[in-house]
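The following block contains the structure, expressed as structure tokens.
Of the protein chains in this complex, one is absent; all others appear in place.
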Amino acid sequence: MSTAELVLNVSGISKRFGGLQALTDISMRIERGQVYGLIGPNGAGKTTFFNVITGLYTPDSGSFELAGQPYEPTEVHLVAQAGIARTFQNIRLFAEMTALENVMVGRHVRTGSGLLGAIFRTKKFMAEEAAIAQRAHELLDYVGISAFADYKARTLSYGDQRRLEIARALATDPQLIALDEPAAGMNATEKTQLRALIDKIRNDHRTVLLIEHDVKLVMGLCDRVTVLDDGKVIAEGTPADVQRNPHVINAYLGTGGH
Amino acid sequence: MDVLLQQVINGLVLGSMYALVALGYTMVYGIIKLINFAHGEVLMVGALCSWSIIGFLQPLMPDTPNWVLLLIAMVLASAAAAVLNYAIEKIAYRPLRNAPKLAPLITAIGMSILLQTLAMIVWKPNYKPFPSLLPTTPFEIGEAVITPTQLMILGLTAVALAVLSWLVNRTKLGRAMRATAENPQVASLMGVKPDVVISATFVIGAVLATIAGVMWAMNYGTAHHVMGFLPGLKAFTAAVFGGIGNLGGAVVGGLLLGLIESIGSGYLGEITGGVLGSHYTDILAFIVLIVTLTLRPSGLLGERVADRA
Partner (left out) sequence: MISTMTHKFFSNRWALALLLLTLPLMLQNVGHAWVRIADMSLLYVLLALGLNIVVGYAGLLDLGYVAFFAVGAYLYALLASPHLTDVFPWISVMFPDGLHLSLWLVLPMAAGLAGLFGVLLGAPTLKLRGDYLAIVTLGFGEIIRVFLNNLDQPVNITNGPKGLGQIDAVTVFGYPLSKQLDLGFIQLPSVTLYYYLFLTLVVVSVVVCHRLEYSRIGRAWMAIREDEIAAKAMGLNTRNLKLMAFGMGATFGGLSGAMFAAFQGFVSPESFSLMESVMIVAMVVLGGLGHLPGVILGAVLLAALPEALRYVAGPLQSMTDGRLNAAILRQLLIALAMITIMLWRPRGLWPTPEHGKSLNPQGGPR
């Protein structure tokens, strides 16, 4: 029986869209400090599951617990508040804002000055602004792009934009950071750098949920993996176990006639 | 009850004209996702052109039957409007296809004002009486009446819709238009030139708007440089109401909006206990718009598109 702290406890999540059962009875246990992988062939339901976690869809049945508390996001913006930060498959940065400003927006959910503080430049506001800027600089440094702090986000290279997105997500002080296909479109060098960054995040006791197509990356990086196929969990365990699992091999390579 | 029938007739007539203009909006929006603010002005230009043409031809051809004059005027005015719309798209909208999203909208608004102002300069601001080229004695239907002009509006709209339907469903151009509306990149890979399709869309829209404009002028007896603005807005509402991007929706939306306005204006005073009179009729269209966008943004006949992450 594991005594490690559970960051995310998923029990029995199901979701149906009209005639299609997209998710059936999905369960998952992510422990603190883990890099947890979610893989599966196209159409397996990874994105659907991801959208359920991040509040875009409501599950038909099942429940979540985030850091021991029940987690039921009814609106998308409550997700980051509760403690799950995400990146996007297609990188969604605030293009016309600088890299620094992008990360500063990440701090929004953990800070509180409003209109009055801004207009009257109260002490509380000024202190908070300084703290936000400092933390943003730290995070840019952490992911390795502090040289580009004042550059508009859209002018950064693809790899650096990915890092920026991760820095922005980290700025929300999440319990769990969920990366949606972060390696998409990357070359080998960029993937190695990404892997190093995720390792670093893990070493700082943060918890990562990684949805990826690149099986090699997942196997080399993750502590545990869940494999989905056709909306169901077909395997769960360490990368080594999962790789040997015949169901998994079937799902990916497919053999004629089961 | 008799009043209701009259209002239904008036509503259908009004709605037909809205439908024709709404088609122009919906076709353009379906392909390039632009609300062509200037579309209502095309209606106005078409109407004023035909007024000029009729005024010019009538003394020259005194023995020609009126309906021939009307036909000639409509054809020539449609051609003029088509050329104008083609030019507008090419000069002002095409260069901004990839510009930041506010730019084409500002240009369209500017174009709308420009057309109104130019019309005011060319045709002078006074309201011009539009000749009634059809006999004016109305037919009786039960307790209600319908004039030959109104009958013509209904008939002409039906014909125009039939032709458009044939064009969109049975011709190569129509297929190209539908394909581009669905997926411009794939369509161009299949050899469809998007510029050609878009220009065609603007041209067709101009013809439909001109027909509506001429009929509007005949129905209400006047033509002037501001005549296109409000009908344009309402036709856009109709397009959204019926489901933007959906041709059938534009027609349904137009007809329904015409009915709502017609019947609504009659009963507005009663419903609100005399607080709101019929001057508030114009607001009805906006209310329809707001309610539609709040409750069913895809419109009556539109597809429900699920939000994908």
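To keep things simple, chains are lettered A and B as they appear, and every chain counts its residues starting from 1.
Simple rule for what comes next: contacts are C-beta pairs under 8 Å (C-beta built on N, C-alpha and C of every residue); 3 or more make two chains touch, one makes a residue touch a chain.
This one's a predicted model, so the numbers in the text were calculated from it and none came from an experiment.
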Of the residues listed, A:11, A:24, A:89 or A:113, which one is in contact with the missing chain? A:113
Touch with the omitted chain, as defined above, among B:111, B:200, B:227 or B:251: B:111
Footprint left on subunit A by the chain that the document does not show: 54, 76-81, 85-86, 88, 92-98, 101, 104-109, 111, 113-115, 117-119, 121, 125, 128-129, 132, 148, 150-152, 155-157, 159-160, 168-169, 172
Which residue numbers on subunit B touch the omitted chain? 33-35, 92, 95-96, 99-107, 109-111, 113-114, 116-118, 120-121, 124, 233, 236-237, 240, 274-277, 279-280, 282-283, 286, 289-290, 293-294, 297, 309
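Simple rule for what comes next: only the chains that are shown with their structure count from here on.
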With chain centres defined as C-alpha means, what is the inter-centre distance between subunit A and subunit B in Å? 49
